[in-house]
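Notes follow once the structure below has been shown.
Of the protein chains in this complex, one is absent; all others appear in place.
Letters are used for the chains, namely A and B, taken in the order the chains are written, and counting of residues starts over at 1 for each.
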Amino acid sequence: MNQAEIRKLIPAVRVVINAKHRRFSNPKGPEGRLMMMRKTVTELVKLERVELNYQRGDEARGYAERLIASAIKNGDCHIPTMEMANYWLNEKQLVHKLFKVLAVRYRDSTESYTKLHKAPNKYPGFFREKAVLELKGNPFPPLEPNNSSRNWIHNILLEEAHQEYIKKKLKEEETDN
Amino acid sequence: MVGVGARSGAARLFGVLQGLCRETWGCQARGVATRASTRVLPFIPTQDPDVIRKVPHDFRVVYPEFLPNPVPEWRNRLREKIERKDMLARRSNMPIPEFYIGSIMAVTVADPNAAGKTNRFVGICIQRGDSGLRAWFSLRNVIDHQGLEIKYEMYSPLVQNIEVLRLEKRLDDELLYLRDALPIYSTFPSDMETEILQEGAPVPVNPIKVQLKPRPWHERWERKNLQGVRDLGLPERFYKKAKLHEKPWEKYDLMKEYRATIPEEEQADIFREISSHYPLLESTRRRGKRKRVLPSLS
C-alpha cells in the first residue's frame, strides 16, 4: 500500500495522461470499459487514423502507446507481450502488423507513437469534444497544414532584432575589453 | 529543439514558467471543485553523460522504499530528493539489510521500559509497505502459544539493529494467511542463528505450502489466489462464488498497472542520483562466504 509496484519494469509513456482513469459508464462495468478500449485500439492499429470523441481517444491513446512500447521492448517471442497483443487486438492479422510493421517503424523513435488532434464539431448540434487519433508515420496526407512561419513578418523582424542585439553585445564586449 | 536535458533557452525559463512544467498540481485555483483529473506530464529523463554508472538490475527489489508513491497528486521531486538524502543519512548510521517477504529477521529497538533498555524480536516478515521515511515492515512470531505481530518503521531512530537471520522469499507477496495457518508455520526460536548465504547466490525461494486451520478465517483465502497454501479443502460453492468475484481483465489493463508504477527511466534516474552511496548500500546486503544450512520445516 502507498508503494510503487516493482514486479514489472515499464517504460515511460510519452504522452500526457490523466492521473485517474475515466470510468466510461458501461452496462458491463469495468470489463465493458476495457472492451471499449480494445475496440478503439484495434481500429487504430488497423486504420492508423480514427475519428472519435476526445475522451475516448485520450484514454485509448495511453493503451495504444503502452502496447506499442512493450512490443518494441520485448519483441514477438516474449510470451506475456504476445498474450497482451492477442487480448488487445481483436483481429489476429493485426498482431502481426503490430510486431512486424509498427514495432519496426517506431523502433528508434524517442517521441510518442500517436498524435491526438482536436477535431471540429458539427454545428448546430449537441457539443461533443471530437478528436482524431492517429499513428505517426501513417500513409495519409497530414491533417494539420505544416505552414512554416519563418517568412512571416514578425519572425523576420525578430530575426533582425536578434542580429542587432548580437552586434550590440559584441560592441559592449569590445568597449569592456 | 535540442534534447531537453541540454540547457537550451526555452528549457531554462520554461522550467520556471507554467507552474513548473514537470510537476502536477491539484486543481486549487479553480472556482468550483472540478471533476477533471490532474494531467500528468510525461517523464523526461535527465541525460547525465558524466554518470555512466550502470544501475544494478535488482535495485528496485532490494530498495523499494526509495521509489516514491506513484499517486501524482502527492508527488514533488524536490521533497523526494530531500527524503532520499535523509534516508541515506539514516542508513549510514543503521544499515538496513536486504530482506523480502518471508525472510526471518531480528529487530532490536530501544525501549525505555525494557531491561537493558533494548528489546529484541525475531519473526518472519509478512508485510512491508509505504515509501520514503515512512517505510515499514511487519514481523510475526508465536511466543508462548500467542501469535504476535509487530510493525517496525525502518527509519525510526529507535531501531538499533535489523538482522536478517534467514534470507529467503516465499511464493506469495503477503503472508497474512499465516494468521490462519497452524502455529508451527509462524514459530521461530528467539535465539535463532544467522544462516549465511553463499556470496553472489540468488535469493532462494521457499516453496513451502502452508496448512491452514479450519474456517473461520480472517479473510476469504479462496479468493486470493495464494500459491503458498495447501489445498483449502472447501466445498464447491466457495470456489463458484470466488469465480464470480474474479476480475480476469485486470491483468490486461495496461494503464492501471502503469499508474501504479514508477516508469523505468525515472527509476534509473532515482537510483543514479543515489549512486554515490552504492558502496554503502551494497555493503549492507551482507552475503557471507560460508554455505547455507538446509532449510527446516518453517
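We take it that a residue touches a chain if its C-beta (ideal position, glycine included) is under 8 Å from a C-beta of that chain, and two chains touch if they have at least 3 such contacts.
Methods note: contacts and distances are computed from a predicted model.
Selecting from "small monomeric GTPase", "DNA, SC012", "Large ribosomal subunit protein uL3m" or "E2 ubiquitin-conjugating protein", the unshown chain of this assembly corresponds to "Large ribosomal subunit protein uL3m" (UniProt protein name).
Across the complete structure, the visible chains that the omitted chain touches are A, B.
Summary of contacts with the chain left out: across A:R7, A:R107 or A:H154, the touching residue is A:H154. Among B:R75, B:R223 or B:K256, the one in contact with the hidden chain is B:R75. As for the chain not pictured, it touches chain A at residues 147, 149-150, 152, 154-155, 158-159, 161-162, 165. Touching residues on chain B toward the chain that is not drawn are 1, 8-10, 12-13, 16-17, 19, 23-28, 30-33, 73-76, 78-80, 82-83, 86-87, 89-90, 92-94, 110-112, 116-118, 132-134, 153, 155-160.
Note that only the chains that are shown with their structure count from here on.
The centroid of the Cα atoms in chain A and the matching centroid in chain B are 32 Å apart. Partner chain A is touched in their complex by these residues of chain B: 24, 37-43, 45, 60-61, 64-65, 67-73, 128-131, 134, 247, 249-250, 252-267. Taken in their complex, chain A has these residues touching chain B: 1-6, 8-22, 30-31, 34, 59, 62-63, 66-67, 70, 84, 87-88, 112.
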